[in-house]
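Sharing a structure with you now.
With one protein chain withheld, the remaining protein chains of the complex are depicted in position.
Chain nomenclature is as follows: A and B, assigned in order of appearance, with residue numbering initiated at 1 for each chain independently.
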Amino acid sequence: MTITMVKAPAVSISGLTVAYKTDAGELPAVSQVDLELAAGTITGLVGESGSGKSTLALSLLGAVQKPGRVTAGSVVVDGIGDMAKLAGEELRTVRGAKIGYVFQAAQNSLNPLKTVGKQLLDLGKAHKVRDLKGLLRHAKDLLDRMGLNADRVLDAYQHELSGGMRQRVGIMFALVLNAHVLVLDEPTTALDMITQANILQIVRDVHKEQGLTTLVVTHDVGVVAEVAHKIAVMYGGRIVEHGPVTQVLAEPRHPYTRGLIHAIPRLTGDISAAKALPGTPPTLGTIPKQGCVFRERCALRMEVCETVEPPAQRMLDGRTVACHAVKEGAA
Amino acid sequence: MTERVARVSVRKQFWRGVWRALRRRPSRLIGLFIVLLFIFMAIAGSWFYPERLPYDAENIYAPISWEHPLSTDFEGVDVLALVITGTQGVLLVAGAAGLLTMLIGTAVGLYSGYNRGIGDSILMRIADFVLTIPGFPLLIVLTTTISLGSWWKMSLVLGLIGWGSLARAVRSQTLSLRERGFIEAARGLGLPTRHIVTKELLPNVAPFIATNLLMAVTGYIYAQVGLYFLGVLPIDTSNWGVMLNAAVFQSGALISPDALPYLLAPLGAILLLTLGVVLIVDALEEIFNPRLRES
Partner (left out) sequence: MMTGFARRLAGHLTRGLVMIWVVTTFTFVLIRLMPGDPVQVQIERNIAMGMPPDQAEAAAAVTYGFVPHGPMWKQYLEYMGGILRFDLGVSVESQGVPVADRVLGAMPWTVVLVLTGILVSFLIGVVLGVIAAIKRSTVVGHSLSIAGSLLHGVPPFVIGIILAALFTRQWRLFPSGGVYNADEVAPGLYFDFIGNVLYHAALPAAAYALATYGGWLLAMRSSVASVLGDDFLLAAELRGLTSLTRFRYLARNAILPLFTVLAISFGLVFGGSIFIERIFNYPGLGMLLFSSIGSRDYSMMSGAFLMITVAVIVANILADLLYSAIDPRVRRQA
């Protein structure tokens, strides 16, 4: 098998709005999101629970689940097209083969009644892989590299694998068909620190070796600090700040990013300085319909925040911030 | 005080949920109406009809008329009157047996799920045993020695045979509440066991009790009708089973078209009652099992 180093594709999301149908009508979980995943980079997407991270991640595969749907915008992947418009066979063959997805609950992402190996063959057949032996070899190779006993794992059922092992099997499934876009939804949640570090190491290595464009979704800023080049901060369905990790972490601009980072002692290094953000994140029904979605919890709240939604402004240092209180040059 | 308010509003929300589920499909309101109708027939039947229904040898298998909307039987007794008076005894027994089932099933299920351990395994062995015993054959074997025509004996036997599945359902529900940390959290707050069981657990398992109980009571009704239908109980009361027995095995309603209403009336009553129960259970399930709720 020859691994041709295709240049990783870039992903550009623009004006994306995803809404879920609820008893109270169709409510947006993702609103007017513009986000560029530069080719070959790892982007970390952070935000509190319910901020819309998974919804955004799923829309990268055109897989927003009912009762949700993409109501506006596009997700263009280089060489494939707009994922929001793809459908049927075309969409199916892209999933898995071109874009790999590691499920938020990767712990439960395997069919409990089939061995990992059999499910791998199902995957191969679904994507018309002719060289199934080669596929197996590739899978074993990936599993070996992730520190697993490949033969044992391929012969195992889900219940015979630990959480960390399942997670790695999930990553193997996402990569074994040589996808060049990788989406990981909370790859390390519910894992112990060592396994977590191990998995992140694997993500970093594989990303580099295979030349991927990667999106890592997490609510743990620490994870982003460890693996990502870029960070996107999500709140109430909006990307409120987006930029290079080192810059954003060192000098967060959006008041929400600041709160998020100050809430974590191991980043600021000073436990006494760590303080939790006041209030609770909004849910689908309580996201304000107009004005800034963060204003309820914001220390810098101004009059304009009540009525006008802050546009994403491009700063001189290359990042984007959506806040009325942040002016160019202000820290 | 605030706790009370919270509870009241939870209750209000619950009733609102019930109402919404009922309204979502009008068929469910019909179900409620049917079941209430049968209960009404059981209670009010004896007000309208005398202890012994009048018979009229001149008027056997009378054609359908205002006077006899469902025709008459082989003795000239009004079939509608038979159907209506037949509900009382059956419903009384089924209700009493249901109460007994509810008491045993809930107590065993809660105890097992809450305490687990050795008591749980013993009780569940017993519950499995009760579940495996072929209930109806046991019932007809019992008719040979216990006079199951007596309402309280019948209720007792039915109730004792039928609690297994309710106990299992309540236990597994209690266990799942436990897994979700319900019980530990309440214990952590220092709440006494009695409070946890009556205020936290019971309200949460109540839906399962309701659904199971409704099915159990229906099952008891049919068990009695079945016994009379087979003719293993003394025929001294009005019962749909007695009518079926006479229609199928004796008067030959299966052959003579004149007697058809006499066969169809009890069949229709059973079908109607089942329909009512099914429609209510359908609503209950939607209220308590959001996964089945359609979007």
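Observations
FYI, contacts are C-beta pairs under 8 Å (C-beta built on N, C-alpha and C of every residue); 3 or more make two chains touch, one makes a residue touch a chain.
Keep in mind the model is a prediction, meaning the values are calculated, not measured.
The hidden chain makes contact, of the residues A:Ala10, A:Ala38, A:Val76 or A:Leu123, with A:Leu123. Summary of contacts with the chain left out: across A:Ala24, A:Ala87 or A:Leu113, the touching residue is A:Leu113.
Considering the full assembly, A:Gln65 is the residue among A:Gln65, A:Asn149 or A:Thr283 that touches the omitted chain. Residues of chain B in contact with the chain left out of this view: 25, 27, 125, 128-129, 131-138, 140-141, 143-145, 165, 215, 218, 222, 225-226, 229-232, 244, 248, 254-255, 263, 267, 270-271, 274-275, 277-279, 281-282, 289, 291-292, 294-295. On the side of chain A, the interface with the absent chain consists of residues 58, 61, 63, 65, 92-97, 101, 103, 105-106, 108-114, 122-123, 125-127, 157-160, 170, 173-174, using the contact rule stated above.
In this section, only the chains that are shown with their structure count from here on.
Averaged Cα coordinates give chain A a centre that lies 52 Å from the centre of chain B.
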